[in-house]
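Below you'll find the structure, written out as structure tokens, and then a few comments.
A single protein chain has been omitted; all remaining protein chains appear in their positions.
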Amino acid sequence: MAHENSFLTSKLNDAIGWARKYSIFQYPFVTACCGMEYMAAACSHYDVDRFGAGLPRFSPRQADVLFVVGTISHKIAPVLRTIYDQMAEPKWVVAFGVCTCTGGFFDNYATVMGIDTILPVDTYIPGCPPRPEMVLDGLMKLQDKIQLQHSTGQHPTRDPRPDFDV
Amino acid sequence: MATKVVRRPELTFWEKLYLPQIYCGLKITFRHFFKNLGLHIAHRLGRLKHLRASITYQYPEELRPLMSRYRSRHRLTLRDDKTPRCVGCMLCETVCPAKCITIVPGEHPDPHVEKYPIRFDIDLGICVYCGYCVEVCPEDAIRMDTGILDLAAYSREAMRLDIHELMDPELRKPVNDCSLTFPHTCKVHGGDMKGSWDGIAKTAD
Amino acid sequence: MPKLTIDGREIEVAQGSTVIQAAEQLGIFVPRYCYHSGLSIAGNCRICLIEVEKFPKLQIACNTPVGEGMVVHTKGDNVEDGRRAVLEFLLANHPLDCPVCDQSGECDLQNFYLNFGLYDPRFREHKVKKNKAVELGPHVMLDQERCILCSRCVRFTDEITKTGEFGIFNRGDKAELGIYPDDVLDNAYSANVVDICPVGALTERDFRFKARVWYLSSTPTVCNGCSKGCNIDMHYVLDRPHLNDGARMVRVKPRYNANVNEWWLCDEGRYGLGWIDKDRLTSVRGPSADATWDDALSSISIALKQSGARIGVIASAQLTNEELFLVRQVFGKGLGAQVSAAVPEQPGTSDDFLIKADKNPNTAGATLMGLAGDGASDASQIVDDACAGKLDALWVFGHDLAALFGEEKARQAADKVSLLVYSGTNENPTAALAHWVLPSAAYVEKDGTFVSCDGHVQRIGFAFAPLADSREDWRLLLQLAEKLEQPFELRAPQDIFKALTEAEAAFAGLTYATIGTHGVGLATEAAAP
Amino acid sequence: MNNSGMIEAVSAKFADGVLASHVFRGDATVVVRRESLFDVARFVKDDPALSMNFLMDLSAVDYSTFGKGPTPAFFASSGVAVKPSTQIPDEDPWPGPGYVSEKRGADPEEWRFTVVYHFYSTTHKHRLRLVVPLTEDDAEVDTVTSLWAGANWLEREAWDMFGIVFRGHPDPRRILLYAEFEGHPLRKDYPVNKRQPLIGPLN
Amino acid sequence: MTELLITKVILAGFVVFAVLNLAGLHTWVERKQSALIQDRIGANRASIFGFRLFGIFHGIADALKMFTKEDVIPAGANKTLHTVAPFFSVLFSLVVFAAIPFGPTLLIPGLEPIHLQVAKIDAAVLYIFAMLSLGVYGVIIAGFASRNNYALMGGLRATAQMISYEVALGIAIIGVIMVYGTMDLGEIVDRQGHLIGGWLPMWGIVTQPIAFIVFTTAALAETKRAPFDLPEGESEIIGYFVEYSGMKFGMFFLADFLETIVVATLATTLFFGGWQIPYMAADGFHFPWGWDIPIDNWLYVLLGFLSFSAKTLAFCFVFMQIRWTLPRFRYDQLMDLGWKGLFPIAVVNVVVTAIIMTVMGKVG
Partner (left out) sequence: METTPKPETMTAEVHASGLETRDMLLNIGPAHPAMHGIIRIVAKLDGEQIEEADVEIGYLHRGFEKMAEQVDYNGVMPYTDRLNYVSPLINNVGYCMAVEKMLGITVPERCQYVRVIVSEISRITDHLTCVGATAMELGAFTVFLYMIKAREFLWELVEKVTGARLTVSYCRVGGVKGDLPDDFAEPCKKAFAETRKVLEESDQLLTRNRIFTDRMAGTGVISAEDAISYGITGPFLRATGADFDVRKDSPYAVYDRLDFDVPVGTTGDNMDRYLVRMEEMQQSMKIVEQALRDMPPGPVLVNPETGREIPAAEMVDLAKMGDINAFSGGCAVAGPTLEGSGRAHQPSIATDEKRVFLPAKEDAYGNIEGLMNQFKLVMFGHGIRPPNGEVYFPVEGANGELGFYVVSDGAAHAYRVRVRPPCFAIMSALEHMLTGDMIADMIPTFGSVNMIGGELDR
């Protein structure tokens, strides 16, 4: 994204940032325990829809944010990476729960020690599993980040998508 | 053996026509809809405040009451002289199933204390909130009662708490992005620690 | 020889022995605090209560001499009630120090409480306060509150070191352990009192707060501090680098070996192992820059081949028998080099107990191998030759030429030879002079055997993997032999030892299995120097 | 039928096949020779007095380091070897895992794995455990898939985790791990941290 | 002629503007409505200059975001078709509105009377059917062009479903056409203003209740919304638009809402008297109990338009309520319902209508 300091551009960027942060279509990559709290965050008591993030899209093409929810084992890791690659720009990744942040206490032969070893992560939500409040907090921090990235034009450019044949 | 055969509802002819049940279903959903709509309007008008219109807790403006036993972020309790009560016995480091606690003990000038932690880190990125550290602490030095829930971070490093943050839950590291710096503060409490213990005690039922 | 029955099992023991010794022979463990097999009997802790039939009261096992036809019960409610009462009494004034006490984890108060104590505490009085954290000497710290006055340390200094620093002062619950005024606990065996202290009253200053004992792993090994070859346990921690300043080796404890050191270890040996984690050589250094092992061994082997027989090798009595054997085979037999492990070292301090003047652990082994002692070539000769330009290549194992022969001579030798290889564990002036520096593993990082000055072949246990890029000398020698195109069909120290036993009569018939953890004497009498 | 009755019934029928048997904490266990496993399994399923219609569980145990845990440093304190003392005394000690060797007179080193079958009968409401010891070199046992359909996946799992081969299994694939995985992670000699990632770390 | 053109353009512009806005609003209503049903709050945090307005801006955010989202065309996809598909969907949904009369005739002095209907087509019903049928092509093409099994299945399901239900839909409307004797929607609406027995408005729901039920059900199925959302079938097959991203996906989304509105307007027009208000005629209200309230033409038009809008919105609302209440059909059950349920009923309805009309015609 070319960044110029003109008033109009910066306002436009602000607006796009605003739009993107309040329209978060998520791809929930739910694998494990954290999924229960992910459900809870979406349910009536917490209602993630208030943040404009209530519409999970189960097609990576349409999702803006990849929520990686739950332990990622070595067996599923390539799938996760593929889904990330299939997502359309701009995209963000949220590591949900300690297993995705760092691998947590499943430090053994089967698990990936943190998804940031296989894809870039924008926001980490620790907790095992994180309470929905923590999830909402993480979502708000992600919104802040999205807005800030657009206001300052620092949305990182990612490595080009490999041409996946699906 | 008391077994109870579950009765499969025999649908009547009417029910087989779909419509009556659609009507029944709609009745329920409409009831919810209009009740909630009415209550929302009433709230706007300042009426019926004691009834909840929706059960949603609007975090962060409104915090759901935490149960008193709820295990949230850790803190280290302090002596009267503001030093940590921890004597670095490392039972918590030992018992921690996630190995997220790192303690380096040192010699305390007071021979009756003898030992204190030079370094006490908890990596929240690994912690599984099992509460074993609190349970085994023989000094009542570590507690998980801060009620702090805004723990999301932009990097692994930001999730690591050092002894200062653990001793003073109000001290929050500014949240750093890889290249961006801005303080993320919780708007409700003006950047203060959220849900201090007193706050929790009041709100818990 | 009286015959007695303990817990329904009969045993015949020597006249004059006590019940506790008899029970020990049967493998029955009787709890004890004051009793120690290496010390005289005091009988003051009273935890070792046993029931002897026809005796009206419970007896203490440590000081009840065996009698013909005695029937002893070391278990049972009666006995345990008695012991429980004793334990409760001992704990009455014990401070709540487990969190700060270095002994917790190996404390017999803790052990016995969970063994048979298990009572509900009843003590409601004020505990007597005494001095804490009293520095007794360079190695030992005293906490008077934790002491249960078993007097093992008093007896140790009275009977073993005969220095007599300790005493018990005052009476009743004010009684406390201490050392005599103006005295310092600084004898050569002072830290042994820490080992024998059953509780946390005496602790090591060196180990203080460095790690918790339950984090430690242990490997039985042998002290390499002198030629005595005391048996030790190496305690180390690998998975918590934040502890102990990142060092792996945490502490050393003596290991009982009736033939060598019994229960004891000198302070010199105990605290002489800091080099294992400090100032180690971590990478292969070539003439100009760091290199890989492969490159280093290739270029060295080429240079060695070119030098013909004009090679000098200063081996070391710090090397294991296996390595010395390989040195002899590869350099002596293979390349025709001058090999010597006899270096003119200044003898160190010694006494008539455990400390020997020869500070090398394997001089006897080197002598058996013909690399030291009578008839072996001398290292100073090799250095002289090197200075005289008679040698093209010089290989030094671990020794510091500068310290042995003076800096001038060392530099001269290094200048004259075209290849100076230093393989050792730590940085020293010779390493700085050498063309190739090969980091070797410390002795606890490899397997092998030493021969003590008493002709005792003992195995050094492998504790942890070599630091960084360093390599065991035997592995290095095997790989060098391969590069020199004289490969051995040997893969591990066991194999080398087997080859060694076949080649050397003194070792004949020995295997690692027969050596075990306690070592064996050499096969031939003549071998003992 | 009570525990001893079950054991007797099986032992009586398979005098050669049964190596040992015991009741520990109320669990009846029969140790069966590998060769007769299938017959014993069919017997306990079909015999009306036993009628074990459920194969509740099938798993394996690697006994290679049984009782040989590393010696912690604190064992040698105060000059006297005192074992950590929290061990709870047992009034009714378990005869295994040496029970197999006692009968055979063989060294316990000889066998390494046991395959453990837990059966349950809904008609009689009783449970039985079959234990089949196997050697390391020849860790093979007959499949019981034809008797219980549920054995299919359980046996696949035992293969995946322990490398125990079930002769005649219809679908011998890995089940929990991926085909590229080498080794069998629940064997005691597989290090807990040894990872075999399919895609490498970023960069 | 120019005048007519200008009028038509203005009308068309108005309709497109209104409908698109309605669709946008629809998303907001749906979110809020579902939230209220589910005891939630729903989207409410997007603010512009500090105003939140119950989260109405979230829809704007969605649209703006989708516009700026990367457009991915899968490697194996047919690029042209893949691109065209969403436009098809939206286009054919939009053009339907041309035939819908959304108010009475507006009389502006100096101008020709303006029918509040973009295109007054004699066979409007046929036109609408044609357009709705064309709409399925968007879905088929999308499903086919994506080169994805899920999309293909979604497309197939959509095709089968829409074609099957079209039949029931068409036959249901035949009853209406028979009753009102015309295929011109304007006419149909006009005739619904008549009163039966002097007090009961002759709305479609009165004359053709069975047809109404059949029509609504089939029309719901046409919109591919729950409980007929098999082509999307979020949790089974992600849907025919699984490979679409960015605004193209947004257009499918939009088409979805547009179709709902189409169906709502059709139901209003055919069965609920379109813009009619009971007892309201061009010159005012004439209640059966004798009251007469004269009104001006502008008020008449306004009331008619509002009536139409209110009915449409109410239908949208009910459709959404149904969507949030019911589970989804299975494919074969859906077909069963269509062919074995709705189709015969619709046919019978036509026959019965015919008989009744004949009888009544004879009697009357």
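The first chain written gets the first letter, and so on, giving A, B, C, D and E; residue counts start at 1 in each chain.
The working rule: contacts are C-beta pairs under 8 Å (C-beta built on N, C-alpha and C of every residue); 3 or more make two chains touch, one makes a residue touch a chain.
Since the model is a prediction, treat every value here as computed from it, not as a measurement.
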Chains shown that the absent chain touches, full complex: A, B, C, D, E
Residue of B:Leu37, B:Ile118 or B:Val136 touching the missing chain in the full complex: B:Val136
Absent-chain contact - pick from E:Ala124, E:Ala168, E:Ile188 or E:Leu326: E:Leu326
Interface with the unshown chain - residue positions in subunit B: 1-9, 11, 15-16, 18, 21-22, 24-25, 28-29, 55, 66-71, 77, 79, 85, 91, 94-95, 97-98, 112, 128-132, 134-136, 138-140, 143-145, 205
Contact footprint on subunit E, counting only the chain that is left out: 34, 37-40, 148-150, 153, 226-227, 229-230, 233-238, 242, 324-333
For subunit A, the residues touching the chain missing from this view: 29-33, 35-37, 39-40, 43-45, 56, 58-60, 70-71, 73, 75-76, 79-80, 82-83, 86, 99, 105-106, 108-111, 128-129, 131, 164-166
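Operating definition for what follows: only the chains that are shown with their structure count from here on.
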Geometric centre distance via CA averages, subunit E-subunit C, whole Å: 90
Chain centre separation in whole Å, for subunit B relative to subunit A (CA means): 21
Separation of subunit D from subunit E, taking each centre as the mean of its C-alpha atoms, in whole Å: 66
Junction residues of subunit B, two or more chains touched: 54-56, 58
In subunit C, residues with contacts to at least two other chains: 214
Touching residues on subunit A, where the partner in the complex is subunit D: 74-75, 77-78, 81, 107-110, 112, 116-120
Contact set on subunit D toward subunit A in their complex: 177-178, 185, 190-199, 201-202
Interface residues, subunit E side, partner subunit B - complex: 33, 35-41, 213, 321-322, 324-326
